[in-house]
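Quick one: this structure, given as structure tokens, is what I'll be asking you about.
Left out: one protein chain. Kept in place: all the others.
Chain lettering (A, B, C, D and E) follows the sequence in which the chains are written, and residue indices restart at 1 in each chain.
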Amino acid sequence: MAKTLYVINPNSNTAVTAGIDAAMDVLRQNDGPRIECVTLAEGPPGIQSQQDVDHAAVLVRQFAQARAEQAAGFVTACFSDPGLHSLREIPGVLSMGISEGAALTALTMGNTFGVIAILQGSIARHMRAWAAMGISSRVAGEVAIGRTVAELSDAPATLAAMIAAGKDLRDRLRADVLVMGCAGMARYRDALQQEVGLPVVEPSQATVAMALGRIRLGW
Amino acid sequence: MAKTLYVINPNSNTAVTAGIDAAMDVLRQNDGPRIECVTLAEGPPGIQSQQDVDHAAVLVRQFAQARAEQAAGFVTACFSDPGLHSLREIPGVLSMGISEGAALTALTMGNTFGVIAILQGSIARHMRAWAAMGISSRVAGEVAIGRTVAELSDAPATLAAMIAAGKDLRDRLRADVLVMGCAGMARYRDALQQEVGLPVVEPSQATVAMALGRIRLGW
Amino acid sequence: MAKTLYVINPNSNTAVTAGIDAAMDVLRQNDGPRIECVTLAEGPPGIQSQQDVDHAAVLVRQFAQARAEQAAGFVTACFSDPGLHSLREIPGVLSMGISEGAALTALTMGNTFGVIAILQGSIARHMRAWAAMGISSRVAGEVAIGRTVAELSDAPATLAAMIAAGKDLRDRLRADVLVMGCAGMARYRDALQQEVGLPVVEPSQATVAMALGRIRLGW
Amino acid sequence: MAKTLYVINPNSNTAVTAGIDAAMDVLRQNDGPRIECVTLAEGPPGIQSQQDVDHAAVLVRQFAQARAEQAAGFVTACFSDPGLHSLREIPGVLSMGISEGAALTALTMGNTFGVIAILQGSIARHMRAWAAMGISSRVAGEVAIGRTVAELSDAPATLAAMIAAGKDLRDRLRADVLVMGCAGMARYRDALQQEVGLPVVEPSQATVAMALGRIRLGW
Amino acid sequence: MAKTLYVINPNSNTAVTAGIDAAMDVLRQNDGPRIECVTLAEGPPGIQSQQDVDHAAVLVRQFAQARAEQAAGFVTACFSDPGLHSLREIPGVLSMGISEGAALTALTMGNTFGVIAILQGSIARHMRAWAAMGISSRVAGEVAIGRTVAELSDAPATLAAMIAAGKDLRDRLRADVLVMGCAGMARYRDALQQEVGLPVVEPSQATVAMALGRIRLGW
Partner (left out) sequence: MAKTLYVINPNSNTAVTAGIDAAMDVLRQNDGPRIECVTLAEGPPGIQSQQDVDHAAVLVRQFAQARAEQAAGFVTACFSDPGLHSLREIPGVLSMGISEGAALTALTMGNTFGVIAILQGSIARHMRAWAAMGISSRVAGEVAIGRTVAELSDAPATLAAMIAAGKDLRDRLRADVLVMGCAGMARYRDALQQEVGLPVVEPSQATVAMALGRIRLGW
């Protein structure tokens, strides 16, 4: 149990990593693995395109491979799960992606889930992922808040946009559960849940919680 | 965290409950909820039919409703998830079923999973459940070992039958992961995994691990 | 042909049973089985939750098992088909559920059907059922009228609500056929069909008609 | 009720029509519509290709249009349902196809059904039909007996081939129900069911039974 | 390469054929097959119903069979692909349908496509076709412009209706690509694409382009 669960922020934005790291506190346990959140300094400033995802996939795998000895596991903490299936080719270590973990968690909380995406341009990519996972019939839809990385730093406006998207998912697309389609925004989760009145899945927390269970079981 | 996670064996077979309880030890933590495995004495001796499932569903809900105050959560620990959707109508407490939790865990371990069922007659019921969950495209298939409750007590023969079923799932149906379609048999998991050479999901452990994560997050 | 086709109203509301019974008159034939509509006095006053469905499932099976000798068949006449798969475990007798029979009938009347549900909270349960049946791609959607059991006794308001829901299914969700998602309301069928201009399936009638065909064939 | 339900054999083989007609006897009722089985003399001798189906579709529609006044309904009695969707464009009269009616009936008798096809070359056409109906997930598969029209007249050999196909569907493809993928062979149904031990759906009977129910309801 | 690729307009409207023919110019090559667009004089004036489709299917096959010797291939150029599967039974020659070719092309241009249909009554027929092809999950939906054959001759109004439908597909149904659900209207393609801002697939061009590739490869 001296090993480390690496939660990899594949973009170079340390504020995002800090947001993830803070969200991990509730999951840290004395007898569990160390949870270390890392920033990939070579990564793109934000992951907004398939090009970014592919680039990040390579970096995530490189990082992981260098840490495989001391790793209890790896979580790729961007909602496009960059490098997930490459990580799974490293033998003897578990790997998870935060969109997968969020979706699987959401499936236990209602019949359909809706995703609050950051950018409209990411939705088709997410839809390909849900289809590849075979769970599209449980996806109510996605609504983007359409804010750039710079705009995301305006917290009240960002939360307001997420609440509006959440209400649209609830009322128009009949989602039973909301999934936050981004990493590092756990601080908005409670307000979002309260305002929209649906359960909200924060993907990094959901996924690390699943990973910790697997680590404890030794699977 | 003084609350209890109830793992409910909905049949009246205390040996099954003991098997589940032993499998929980690895998941028990000082700072986690108490994990209590209970036997429903009024339940059928084994859950082999839809009639048994429906009967168990009522009992599971009755049990849970009476414990809702002190409950951190409920897990219905039979592979037909009796009472799962009824449990989810109890507000303010999480509920999981072991086939659902096993399936969701298996989805992170390979492209398709195969289920080792106990009885041939249960497979159609399971198939309805996978379809209702919307994950049928990830199910390689199911193979039954075809042993009665009495015959299950012959451990070497039971393990041998599970290994044979696992190899059939691996070779004929191309499963990447095996799911044990029963509760209380965690003791066979390691041998099964070793003999078949595929990762094996024990459903009670997989599901309780997911539930513990949710409890820690307060979701 | 001296045997009886039991149409089981699994709730304790005798007005519902009377509504079903009246709707059977058109299906009664001299050379067919007796059609007997029964009320389960121990059932819940209305079936509004999964808990109610599970409870009703046990009662429906108990009733049927006691009548198996004299039964030509059983129809579980609540739109959640309580006990259907348990009834099917009784050998030598056919069993049908009214949501299944309604859906299969609707599939022959248009490309997609929409369901007028009573309560919003039942829709997720119905959606699980359509998915388990493997026919989700033919379901345009469901719209609830949101009326309590007490409010349903106001006939004009109930019909108006059903018409509004039917028009929403027609115009927004592009349903080709309407299915009434409730038992005992056959008296509204003609007005609903006329007002909305789509064919309307009344589930008890549709299902009993299918059952009578099977009985005549001896299947 | 003085109207006629036309069961249209779209091929020119009067022996097939006679087989269908005999199978209707059990469904004929004093207070029901007249059931008239007709042969389309201009039709192909057997319907073995898409070309045959398209040709038959035109003939079936022509026949029906000329009889629309006196018709209680139309059943296109070839397993490729020639003309079905064209028939449905004739207002005020119900139309059914025997593969659709057989499939919908089979869905109430087990989780998956298997089809005993006559020719290997028809299977892809059937598969397109199941997909168009949205029920592919309930189809275990199809097995062809591979006998020409001439060879079909050898009754013992034909029955033996159907039994062999049925056992293959049962054992290899795990079908719960068998559907006879042809018209006019109702006389083999009981032996087939007895030998294979699965419920068998004869498509003309299944479909006419459904149509009679709809006619009685006036839908 | 002296052979001919026949593009068959199965209706009797020579203006439609002329529209298709003009759209072929860009695809004609010195070293490619002759592309001949033909009108089926016996065909219906427009293909608006399943009855029309079935009728056209027979005519298309008759035409093709008579030309099989000199044919490099056949394209059935109506958006319901009349006769497509019958054409494919002619050995040694390739056959394509324009809705199939349009859809397959659209799949390479975005995640989902929307179809601009001419008549509301055709949409269910198209939906059956997408389901039979197994690609329904990529179809955003269809919107009909609802103009009769006579009204289609008013070019500005027709284009305006297509633009309106395209914007509805883009904004409400979130289509990434538009498919023109008709033959002979290639002249509207560029304006439609420019006004709506989504890539537009003209089905005859898309399909003949695919056919020419197959012919060149000799497949």
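In this section, a residue touches a chain if its C-beta (ideal position, glycine included) is under 8 Å from a C-beta of that chain, and two chains touch if they have at least 3 such contacts.
Given the structure is predicted, the values throughout are model-derived calculations rather than measurements.
Enquirer: Based on the whole assembly, the unshown chain contacts which displayed chains?
Expert: When the full complex is considered, the omitted chain touches A, B, D, E.
Enquirer: Have a look at A:R61, A:R170, A:R189 or A:R216 and name the one touching the chain we're not showing.
Expert: Spelled out, the listed residue whose C-beta touches the missing chain is A:R61.
Enquirer: Touching the absent chain in the whole complex: find that residue among A:A22, A:A132 or A:A155.
Expert: Only one listed residue reaches the unshown chain, and that is A:A132.
Enquirer: Looking at E:V38, E:I90, E:L104 or E:L159, which residue reaches the missing chain?
Expert: E:L104
Enquirer: Pick out the residues on subunit A that sit against the missing chain.
Expert: 49-51, 53-55, 57-58, 61, 83, 85-86, 88-89, 125, 128-129, 131-134
Enquirer: In terms of residues, what is the contact footprint of the unshown chain on subunit D?
Expert: 124, 127-128, 131, 136
Enquirer: Spell out the interface residues on subunit E facing the chain that's missing from view.
Expert: Looking at subunit E, the ones touching the missing chain are residues 26-27, 29-31, 96, 100-101, 104-105, 107-109, 133-138, 199, 201, 205-206, 209-210, 212-214, 216-219.
Basically, only the chains that are shown with their structure count from here on.
Enquirer: Just tell me the minimum hop count from subunit C to subunit E, counting one hop per pair of touching chains.
Expert: So the least number of steps between the two chains is 1.
Enquirer: By the contact definition above, name the pair with the higher C-beta contact count: A-B or D-E.
Expert: Result of the comparison of A-B and D-E: A-B.
Enquirer: Just how much do you need to spin subunit B so its Cα atoms sit on those of subunit D, in degrees to the nearest 5?
Expert: The two chains, subunit B and subunit D, differ by a rotation of 120 degrees.
Enquirer: Return the distance between the CA-based centres of subunit A and subunit E, expressed in whole Å.
Expert: 43
Enquirer: Residues of subunit D that touch two or more other chains: which are they?
Expert: 133-134, 137
Enquirer: So what shape is it, when you link every pair of chains that touch: line, ring, star, complete or other?
Expert: Graph shape here is other: it fits none of the named patterns.
Enquirer: Mind listing each pair of touching chains for me?
Expert: Every pair of chains in contact is listed here: A-B, A-C, A-E, B-C, B-D, C-D, C-E, D-E.
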